[in-house]
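To start, the structure itself, in structure tokens.
A single protein chain has been omitted from the complex, and every remaining protein chain is retained in its original position.
Residue numbering begins at 1 within each chain, and the chains themselves are lettered A and B in the order written.
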Amino acid sequence: MDSETLLARITDYANRPHPYPLYAELREAGPVVRQADGSHLVGTYHEIAALLHDPRMSADPRTRGEVTRKPPFLRLDDPEHHRLRTLAMRPFGPPHSPGRVDAMRGEIDRITKELTGPFEAGRQIDVVDDFAYPLPVTVICRLLGVPREDEPLFRAWSDALVAAADVRPEEDTTETDEAGDQARGEMGGYLVNLAEQRRGRPGDDMLSAFVNEPDPALRLTQEELAETAVLLLIAGHETTVNLITNGVLTLLRHPEHLDHLRREPGLLPRAVEELLRYEPPVHMRERIPHADIDVAGTKIPQGASVVLVLASGNRDPLRFPDPDRFDPTRPDNQHLGFGSGIHLCYGAPLARIEAQAALGALIPHLGTARLVQDPPPYRQNAMLRGPRHLPVQL
Amino acid sequence: MRTVVDLTRCQGYAQCVFLAPKMFELHGEEGLLYATAVPDDQVERVRQAAAACPVQAILLGEKVSGGAR
């Protein structure tokens, strides 16, 4: 059956601009669709949501028998996941630092104003390079305490790491995996070094908070600090750039909604939620069952790779009426854009504030704007899907 | 404006606390306390919190008025 090749077709770069018909095919063939390589695809909303809350589903690649060093909390299971995520949360969010992200609103607004300053009517801009990439990079650098001017340095590491983390069936991944490991090591070393410079001389950044934690029980080890800092720096911008760019692309494709938002900016928070459903920045997550499990009548063996296609669940007509319609006023929008369960996106609140600020600042410049290229050129990555460039004529 | 959180649905994701820290508060690691009365200068933040809630548990609205006799 063709359904055995679905994952290969989804990850095929040629299908990057239009994966949604493949997701419809997946749901039709589902809920659980076995692939030729032994992995399982799940693309229906209710099954994905249940698996994201199922404590038998592991996020840890070592559950598959893979021999690797201990991953960051994104790919750990409880109780270790809980311990590390809670420690990483202390300088970032509640209960320890509830006002931290809210307090960044002013600065985020200032950065977006600076970036949109030169956007004059008649000019052609690249939404990615001129706006959607620099904003989250500047914000996460500020938050973590990483010099903004080091961006070319960590951009290369980040590219290698993100490539290694992608879903790549039927492909020899040895080389990218090795490059990813090397980048992870170098980037970790770089960030630990930055943190060490702040030991005893703390700034108001997160690296300072991590190394200056007075309670030994609440301190990260050097390895944990490296893994956590790498994760936060990468996740802090690689996904938000897609959210903002996908947002601009979607609004330019739906001028009536662009117009609606220009007249009613109060609708922006809900529009961002709808973007997270309609064009999410993260399309897939992998899980591995700790035991044989049964999903809607299909047995998935222990240790198998289960790919949860979040972006497909977001378009499931059994959950969302008229799912292929972009509707910023959609009620009951319980999307999977940030995942769900214990691994729900750590940086979700920051991404939301950045996306709201970014779109809010850009919308006034999009009055007569048009897409220069539709579909735009996409990045290679199938899991973190978004345009590489988005040329727009203002 | 008034707000109520359906704590039956709440799973402690705390997105509301991030977005409106003056209105929502974690009690321990997971329990949620919230201000029931929303002053005008917090309405926009509570709206953001309601939109962001992963389990759509936050309701912001007017209290019942009129018709009482």
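Criterion: a contact is a pair of C-beta atoms (placed from the backbone, for glycine too) under 8 Å apart; a residue touches a chain by one contact, two chains touch by 3 or more.
One rule holds in what follows: contacts and distances are computed from a predicted model.
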item	value
Hidden subunit of the complex - UniProt protein name among "Peptide ABC transporter permease", "RNA polymerase sigma-70 ECF-like HTH domain-containing protein", "2Fe-2S iron-sulfur cluster binding domain-containing protein" or "NAD(P)/FAD-dependent oxidoreductase"	"NAD(P)/FAD-dependent oxidoreductase"
Displayed chains contacting the withheld chain	A, B
Residues belonging to subunit A that touch the chain removed from view	49-50, 53-56, 58, 77-79, 81-82, 289-291, 293, 302, 341-342
Residues in subunit B touching the chain absent from view	1-4, 6-13, 25, 27-37, 59-69
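Just so it is clear, only the chains that are shown with their structure count from here on.
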item	value
Separation of subunit A from subunit B, taking each centre as the mean of its C-alpha atoms, in whole Å	26
Sites on subunit B touched by subunit A in the complex	13-15, 17-21, 25-29, 44-45, 47-48, 51-52, 54-56
Residues on subunit A engaged by subunit B in the complex (per definition of touch)	86, 93-95, 98-99, 101-102, 266, 269-270, 272-273, 332-334, 338, 340, 344, 348-350, 352-353, 356
